[in-house]
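A selection of the complex's chains, in situ.
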């Protein structure tokens, strides 16, 4: 069904301002994966930051029950499953790695990533799309020092894996299911790592395979950063990366 | 902000096939209220219908946390709040009132109504939009007798209320908040009642007020049925109502 090259991203479409109620609201789609990323601010911080002058950025990730086939039960039982927890912790950490929390002031930003359709790569789509919602939200906020934007760099994420023995970029569900090694990489627009999570799925991997996956991921991140820049246009808050 | 007449509906837009993973997937919007209604089928029924040859239709309703401002916490604590429960029971009941469950065969249809933006009337939008997703889903299913469609009539819903002493149709959030009496009416395309829920909000109401609200609702339902007919076009499974 997909005839992409192994080092090619799935095509991405971005719709900013998808809903009006959240200051940041982005519908991010890459083929069969669609995530509604919204960002909103509240005048509160976690208790350990009270009085510190610093803000906080957190994320919630959720797959709507009809995002998969067969339909998945809602997580209303009081048990958020382990995978959901891991992913939302990852998203929040990724944004905080580039945040200037004192520049935010004592505000809490929540980035909600609701997966409307899932075909692999929902966590990386949530980070790449959620970054856009986060910027849109931050642009509407008053901040302690207007000249200081609360993010130091952009953030994007992509997956890579060993599928049928070959390093492959941006796995869809079918590829992810077949992968022996699965890696998620979060990087800044400036090319520094934020997070590397490489996992053998009932398999192990060598130094060479690690190097190949990291190289693929770096290529993908560069293109995604370009897409983010275009989507934000004049709202891009960093120097342009050619 | 709204300059509608008191007996006028908010403008409605409908997008069928919004996501591809569910056989029925409708983005239903009336001004600031946006609901993603999806319908999907599973080859199972509640235990009390096992072996009966009859199917079942159920619904789930959920407000996404960023559908309101300020943001609302996710219902993950194991406690689905009373309002949510009431609404999703109402939606399911409304569809079952016109269903021909033996014509469905032993299948479970779940209509998910996820509110992306809330500005009043989310339960009636869920019913009116969910009906469209339900039809789209039913059209894809195999059924015991192909000549027998599992719904006998269409379903639409609208609210009406006493706002500032005047009977008013299709309340948005601000109007709903100000209303002394709030009524939700679910009706068939053929003009029969499915559900009437009229509530005095720290107030009571007279026979005359009841009559006025029911008349308004009947007008609104007629227009919504027209909108449903246009949205489904050739897929409309009932005789055309002029």
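As written, the chains take the letters A and B, and residue 1 is the first residue of each chain.
Keep this in mind: a contact is a pair of C-beta atoms (placed from the backbone, for glycine too) under 8 Å apart; a residue touches a chain by one contact, two chains touch by 3 or more.
Because the structure is predicted, anything quoted here is derived from the model rather than measured.
Enquirer: Total copies in the full assembly, please; the file places 2 of them.
Expert: The complex in this structure file totals 6 copies.
The working rule: only the chains that are shown with their structure count from here on.
Enquirer: Please work out the Cα centroid separation of chain A and chain B, and write it as a whole number of Å.
Expert: 34
Enquirer: So in the complex, which bits of chain B are touching chain A?
Expert: Residues 19-22, 25, 32, 34, 36, 38, 40, 42, 60, 62, 64-71, 74-80, 110, 112, 114, 116-118.
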